[in-house]
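The block that comes next holds chain A.
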Amino acid sequence: MTPDLIYGLTGIAVFAIGLVGALCAQDRLRRVLALKLCSVGAGFLLVVGAWRTPPMAPDPVPHALVITGIVVMVSATAVALALIRRLQTLESSDDDD
Partner candidate 1 sequence: MNDPLVIFDLLLGGAIIALAIASLTVRDLFAAVVLFIIFGLLSALAWVRLSAPDVALAEAAIGTGVTGALLLKTLHHLRFVTGTLGHQSALSVTPHTPVPSGVIWANAAFCGLITLGLAVAFLGAPQAGPGFDALVSEAMPASGVEHPVTAILLNFRAYDTLMEVVVLLAAVIAVWQIERGLSDAPAPVMGEVWQGFARLVLPAIVVVGTYLLWAGAEAPGGAFQGGAVLAAVGLLLLLTRAYVPRPGHRGIARCAFVLGTVVFAAVALLVASGGRVAFEYPADHAKALILLIEGLVTISIAATLAALFHGREPVALRNKEDRNDT
Partner candidate 2 sequence: MTDAPLLPLFILLTSLLVSPVLFALPEHAARLRTGINLGMATLKVALVAWLSLKVAQGVVYDLRFEMLPGLEFKLQADPLALLFIALSALLWLITTVYSVGYLERGPHRARFFGFFSLCVAATVGIAMAGNLFTFLIFYELLTLATYPLVIHRGNAESLRAGRIYLIYTLAGGLVLLLGTLALWVLAGTTDFVPGGVLDSVAAERPLAAQLLFVVLIGAVGVKAALVPFHAWLPIAMVAPAPVSALLHAVAVVKAGAFGIMRVVYEVFGIETAQALGMTAPLAALAGVTIIYGSLRAITQDDIKKRLAYSTVSQVSYITLGVALASPIAAVGALAHLIHQGLMKITMFMAAGNLAEGLGVKKVSQMDGVGRVMPGTMLAFTLAALAMIGLPPLAGFVSKWYLAQGGLDAGATWVIALLLGSSLLNALYFLPMLHRAWFRDSAEGAEMPGRPRIGWMLAAPPITTALLVLVAGGFANAPFSPLEWTRFVVAIEYQE
C-alpha cells in the first residue's frame, strides 16, 4: 500500500461524502461546507495523481492546478456565503415579497 492509493481512495470518499451533503443538506450553510468537501476531494485526486514514488519529485503542474482550485473555491464560497447572509436578512426583515 502506498500513500497514493490510500489518499486517492480517501479523496474519492471525501468527494462522495461532500456530494451527499451537497445534495441532501437542508441547511444552506452546511451545503456550502459540503461543496467545500467536494473540492477538497477533487484536490486529493489531483495531488495523488501528481505523486511519484519518493525519490522522484512529484509532478508540479497538478499542484499548481489545485492551488488555483482552492482560490477559485474560496471565491465561490465567499459569494455563496454573501448570498446566504443577504437572503437571511431579507427573510428576517419582511415577509411579503
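Candidate entries met the following condition: all candidates are chains of the complex that A comes from, given by their letters.
Heads up, the rule we're going with is that contacts are C-beta pairs under 8 Å (C-beta built on N, C-alpha and C of every residue); 3 or more make two chains touch, one makes a residue touch a chain; residues count from 1.
Computed from a predicted structure; not experimentally measured.
All listed chains 1 or 2 share the complex with chain A, though the touching one is 1.
Against candidate 1, the residues of chain A that register as touching in their complex are 1-4, 6-10, 12-21, 23-30, 32-34, 36-37, 39-40, 43-45, 47-54, 56-68, 70-79, 81-86, 88-89, 91-93.
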